[in-house]
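Only one protein chain is missing; all other protein chains are in place.
Labels for the chains are A and B, by order of writing; each one numbers its residues from 1.
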Amino acid sequence: MAEEMIKVSVWRGDAEGEFVEFDVPRQESQTVLDVVTHIQRHVDPTLSYRFACRVGVCGSCAMTVNGKARWTCRSHVSNVIEDGRIEIRPLESLPVVKDLVVDMTDFFDKWAKAKGSFVPTATRNDEMAEVSPRDKQRRLADAGIECIGCGVCYATCDVVKWKPDYLGPAAMNRSWTLVNDVRDGGNEERIRAIAGDDGCLGCHSQQGCVERCPQKLNPTMAIAGLKRETIRAAIKGKL
Amino acid sequence: MENVARSETWLWLAQRVSAMVLAVCVIVHIATMIYAVQQGLSTAAISARISGNLMWLGFYTTFVAAVSIHAPIGVRTVLLEATELPQKRVGLLAMLFGLFILVLGFRAIFGLYGMSL
Partner (left out) sequence: MKSQNRNHPTYWAFVLHRLSGVLLAVFIPVHLYVLSLAVTDGAMLDQLLGWTETPMVKLMESGLVVMLAAHLTGGLRLLVLEFLGWYDWQKTAVAFSVGISLCVGLVFLLNAS
């Protein structure tokens, strides 16, 4: 019985390179990560790619599949295949190290630039903070904390493509969770960090990030919240 | 660095506030135009509506002022995102565009207001 084959076009090289075609046997419940793994193990061991958990909790395997950024371990071939073909290339908007591997430095640098880290206000000698999960601010924070830094939103965002210094959806989504964390003490500096055209004001609400986030987060909503905080700070003279 | 963010924030706010003003002005304007076009457009008809009329003068002055703030800031954003022009140059172009609209607009309005039939 003839095996059904998928025509897979894979990016090889870095910024300069080319697409190389492979024929991969189609299998039931096959994911795109399975396809990439098959190529590296049985056809061309020089193919470079990232993965870790294989089960959709780490975000390492994010790549551009048939034009859309996705987690390859959670992308069934049957859902992405077009006319028997799959095109796999690295995440966009980040420098390519080799083949399907990108340099995530910019992504995480912007996280830091957006002050996306917790600033403590209590010590181990203080009582534990009591924050109800039903508290309005806590709910806003909870809506965004499941981000695992996979880079899919960043690779999808148009503004990131147009403005190299734009902080991006993930970094600002994280900032918003901290703005709403009542235990955090770094908001004055944080708002200053995300203000301006390279920060929250650069977002035009196209919502590519919302469309593609595998965790179903809403960075556009977070950024809208940041916009309001920015204006409040500007009016109070705190910028 | 912070000063840039601050001025960009005020520009953004001016954009949004002028947008709210324009939302009202535009609705009034479209309604007026639908009515005016039905009556037949002419120099006489236009100046008849506006000349000596403080209400229209006030309305159109507000309208032009809001446009001269809103449009240049919008154009500035488009230029910054779609071209490689340096930021200072774009800021200057936007400001000139704003002045241009202001001058053209006020010339038209005050001229029409002062016209006698």
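Please note the rule applied: a contact is a pair of C-beta atoms (placed from the backbone, for glycine too) under 8 Å apart; a residue touches a chain by one contact, two chains touch by 3 or more.
Keep in mind it's a predicted model, so treat the numbers as computed, not measured.
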Original post:
Of B:52, B:91 or B:105, which sits in contact with the chain we cannot see?
Top reply: B:105
Original post:
In the complete assembly, which of A:13, A:67 or A:120 touches the absent chain?
Top reply: A:67
**OP:** Could you list which residues of subunit B touch the chain missing from the display?
**Re:** 16, 19-20, 22-23, 26-27, 30, 33-35, 37-38, 41-44, 46-47, 64, 67, 71, 74-75, 78, 97, 100-101, 104-105, 107-108, 111-112, 115
Subject >> On subunit A, residues whose C-beta touches the chain left out of the figure >> reply: 66-69, 82, 87, 92, 156, 158, 204-208, 210-212, 218, 220-221, 224-225, 227-228
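The rule is short, and it goes like this: only the chains that are shown with their structure count from here on.
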**OP:** Spell out the residues on subunit B that touch subunit A in their complex, using ranges where they run on.
**Re:** 2, 4-6, 8-10, 12-13, 77, 80-82
Original post:
For subunit A, which residues count as touching subunit B in their complex?
Top reply: 159, 162-163, 192, 195-197, 199, 201, 227, 230-231, 234, 239
